[in-house]
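Notes to accompany the following structure.
With one protein chain withheld, the remaining protein chains of the complex are depicted in position.
Order of writing sets the chain letters: A, B and C. Residues in each chain are counted from 1.
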Amino acid sequence: MSTEESTAGRGEARPGGGYDVPRGGRSNFEVWSWVFMRVSGVILIFLSVYHLVWWNLVVGVEHLDSELVIDRWANPLYRLLNIALLTFAMLHGLNGARYSIEDYVRKPGLQLAVKGVVYTIVIGSLIFGIFALLTFDPSILTNR
Amino acid sequence: MIHTHTYDALVVGGGGAGLMSAIYLSRDPSIKTAVISKLYPTRSHTGAAQGGICAALANLEEDHPEWHAFDTVKGSDYLGDQDAIEVMCEEAVDVIIELEHMGLPFSRTPDGKIAQRPFGGHTHHFGQGPVRRSCYAADRTGHMILQTLYQNSIKNGVEFFDEYQVVDVLINQGRCVGVVAYEVSTGDLHVFNAKAVLFSTGGFGRVWSITSNAFANTGDGPAIAFRRGIPLEDMEFYQFHPTGIYKLGILITEGVRGEGGVLRNDLGERFMERYAPTMKDLASRDVVARAINQEIREGRGINGKKYVYLDATHLGKDVIENKLPDIADFCRTYLGVDPVKDPMPIQPTAHYAMGGIPTDMNGRVITDASNTVLEGLYAAGETACVSVHGANRLGTNSLLDLVVFGRRAGLDMARYCLEAEIGPLPENPTADIEATFAALLATTDGEPAARLREELQDVMQDEVGIFREGKGMERARVKIRELQERYAKVVVMDKGTRFNTDLMEAWELGNLLDLAQVTTESAINRTESRGGHMREDYLTRNDAEWLKHTLAYRDARGEIELRYKPVTITKFQPKERVY
Amino acid sequence: MAESRRKPTEAGRSKVRIRVLRYNPDTDKQPAYRDYTVSVEPTDRVLDALNAIKWYQDGSVTYRRSCAHGVCGSDAMRINGVNRLACKVLMRDVGAEVVIEPLMGFRIIKDLVVDMESFFAQYRSVLPYFVNDSRPPERERLQSIEERERFDDTTKCILCAACTTSCPSFWANEEFVGPATIVNAHRFVFDSRDDAAAPRLERLNGREGVWRCRTVFNCTEACPRDIRITQAIGEVKKAIMYGQIA
Partner (left out) sequence: MAKEYRSRSLGTALRYKGREGMWTWMLHRATGLGVLLFLIIHVIETGLIVISPEFYDEALLLYKNPFFRIAELLIFFSVLFHAANGLRIVVQDFWPAVMRRQRQLVWAATAVVVIAMIPVTWMMVAPLFGWADEPGTGRHLERCRSATTAPACVLEGSAEAEAL
């Protein structure tokens, strides 16, 4: 029995390319934001837990006052840590908020609007916070 | 609503056989091909096949296609056509390599080749002892074949009509010109006009009550063809697989025995040693199934019940978890039995149709003993009867049949499509099926189809099952007649057009009834025992009178007429079969 | 099988209430529950109970089914709030009241039958087939046992969609390719013989690709084939990440 004709072109797609290469978004934005979430998250564990433990359990909220804060901010290292905490938390949270918005606000126009509002608020408060930390002048305490 | 489509080639059925031919057809973009399937193709029952697919690759030990051919001929109880068997066993090697090149993830040997294991009835040196010939992918070989073929169909851009049920074949001026399909989700009828049509609609195990077959295996293809005057070949040969899960019929692959599992009766005896001294538990299926039934009849079923044990506990956890994971899962899910620790309760289960639509080696449907081809109509897979399985199919040879003859049919259809013109549709192509559906839907006060189906399955199990006998089959014949009459007043409760599976089930019952009738008539007439057809009133094989294929026709009055066709014998002369 | 096991003579039967969420868009305004009482054996499958309803009480109850033993992927549905194959859940494991609802997130065609077209379209979008355009050897391509093992888990997928329709990210956003698609990409990405990992990963790196997965594990819990889906997704994510940024 002859089998010649049947061995021709085994396992091949049909000539002329039967299949298309799928197109995804060509950007790497999602992978970067994913990695950023992990990296910032791990850093945030230290920063945020330290922050919480310090103010809530070591200092105690009852004892909080502007003087304490000013005292602490007098040290540039603490200010830097605060900037880091603020920045990472805001960006991490912002991207997290983006995930939720993209999930639950499906109408393209509305999604854009909601993103606009949320981004403005988060980035606005981030800038305001950094601005406060940078322009803060510890001498206000002594000046008083 | 009626829609009309025109294609060059139509493949009816998206199982292994259908997809293999579709892949070959799709290689030539000038041939417009569509696959029509009542299930999403990946739901086809090919996916349930577990054990493996045989080819004399000789990856682990010496092996030759001739040995494979001999085993197949012997397995068929010499009823298989030897020219076709030779082709299948020769091409097996090539087609397995082709499947591997298509990406099929076979299990591997330590040196990276396709792994192979022993299987029932497969031997070296013409029957000297078991040989490792079955290529496998754990215990989901069929699943991997089906997935791989579907994947390649997508790759080749094959067009699919999923969940379209073909309900009629259009034959006009002596050739096949298309089919009529029912779009299940809408209830619309579609007329497909084509040059070549392939039927690969799988088996019809749902004729029996204990079966390894899916609900969808209702034999639509053969039944449709039969009603349009095409004969059915060797319908009395139906295989009962020795090891189905007790009561459920779910298959426990022969691979379990291939790996070393053994059958035990109530006394704990490994009884196959008595029935098949050389091959023991790996004897051919008909032999093992009969041995089990014999044990049960003689009271050695477990606790006197209708089952025996398949014991794999000595294989160890590793073999079971790695080589037979799905089986382990079935046993745990459905029986609460862990095959690592306990034996599995099994009983023979209706499994495979050796008979079907007669074809030649290129899948072309033939209509009589002199092999007259019905132009434009093809069949492949379990639906077809080439005949490579004769009176009894060897394990793993069905998957092989699908791919070898699916491929050959695809190639021949491609050739035919390039040279033939499209034939004209008959007048009013949907009239008959519309009348059928209308009648089914018209009844408001009658019996549910399910009741008839159950009665049919019970009588077939009892009287036209593993052991058969003239009087019992007469009873079955009468019962089927009665059921056919009652079928006229079956009630379809769902009168809607949207996804009306109630209507489809009722229509499928009509197919089961017709096929049961052909099976019974063919079996009553064959007064001998051969392979899957075992008669207690004619215990021996009778080559002098019965070394021939049955061809069953439906005559004008709806009666069944039986004719016969010689068996092709080339190298292997009929001998007594001992394992 | 089911048929013979349903004979009322057998002992150990009990009455069970089956509550099916029915919906036929041609006649109903919205989906509504309907109750049926059937007599079952503890070892009957939920599919057997549905069959008992369809065959003898209400033929219009509609669902898909074929193999009846968990290998074809037809009958994924929500059983008591979780995605399951009706043929792989036994009645003794679901209690005397069973609530059956269609998969969530797909259009309902009728009752428990949902429109799977978008599911298969997603699947097709990741080149779910073997690609190696080099000239094949005369015999099989070699692959070691370990290389074969690498992607074994994801070859088991039967495309039942139980995973995708259990995924909160998918419920929210049907453009998300969904776990099943990623599973089927994984099967080829980690196949040592395949050459097209790059375009698949590119597709999955897109906006609606793997990064939408929030490791919720609903998919893994729902998979009737016990595929460790979330792990497979994780492996794909890592592959993309190292490919893109390292």
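Just so we're on the same page, contacts are C-beta pairs under 8 Å (C-beta built on N, C-alpha and C of every residue); 3 or more make two chains touch, one makes a residue touch a chain.
This is a predicted model, so every value here is computed, not measured.
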{"item": "Among shown chains, those touching the left-out chain", "value": "A, C"}
{"item": "In chain C, positions touching the absent partner", "value": "23, 25-26, 29-31, 78, 80-82, 102, 104-108, 114, 166, 168, 171-172, 174, 214-218, 220-221, 228, 230-232, 234-235, 237-238"}
{"item": "Touch list for chain A against the chain that is not drawn", "value": "38, 41-42, 44-45, 48-49, 52, 56-67, 69-70, 86, 89-90, 93-94, 96-97, 100, 104, 121-122, 125-126, 128-129, 131-132, 135-136, 140-141, 144"}
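Note that only the chains that are shown with their structure count from here on.
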{"item": "Central chain (distance from its CA mean to the mean of all protein CA atoms)", "value": "C"}
{"item": "Distance from the mean Cα position of chain B to that of chain A, given in whole angstrom", "value": "58"}
{"item": "Separation of chain B from chain C, taking each centre as the mean of its C-alpha atoms, in whole Å", "value": "26"}
{"item": "CA centroid of chain A to CA centroid of chain C, Å", "value": "33"}
{"item": "Multi-partner residues of chain C (each touching 2 or more other chains)", "value": "127, 129-131, 136"}
{"item": "Where chain A touches two or more other chains at once, by residue number", "value": "10-11, 19"}
{"item": "Complex interface listing, chain B residues touching chain C", "value": "39-40, 42-45, 47-48, 96-97, 100-103, 105-114, 137-138, 140, 143-144, 147-148, 151-152, 154-155, 185, 209-211, 214-216, 247-250, 326, 329-330, 333-334, 448-451, 453-454, 457-458, 492-494, 496-502"}
{"item": "Residues of chain C defined as touching chain B within the complex", "value": "1, 3-5, 24-27, 43, 45, 51, 54-56, 58-60, 62-74, 88, 90, 109-111, 113, 116, 120, 124, 127-132, 136, 138-145, 147-148, 151-152, 155-159, 188, 191, 193-194, 226"}
{"item": "Of all residues in chain C, those that touch chain A in their complex", "value": "125-127, 129-131, 136, 169, 172-173, 199-200, 202-207, 209, 211, 214, 237, 240-241, 244-245"}
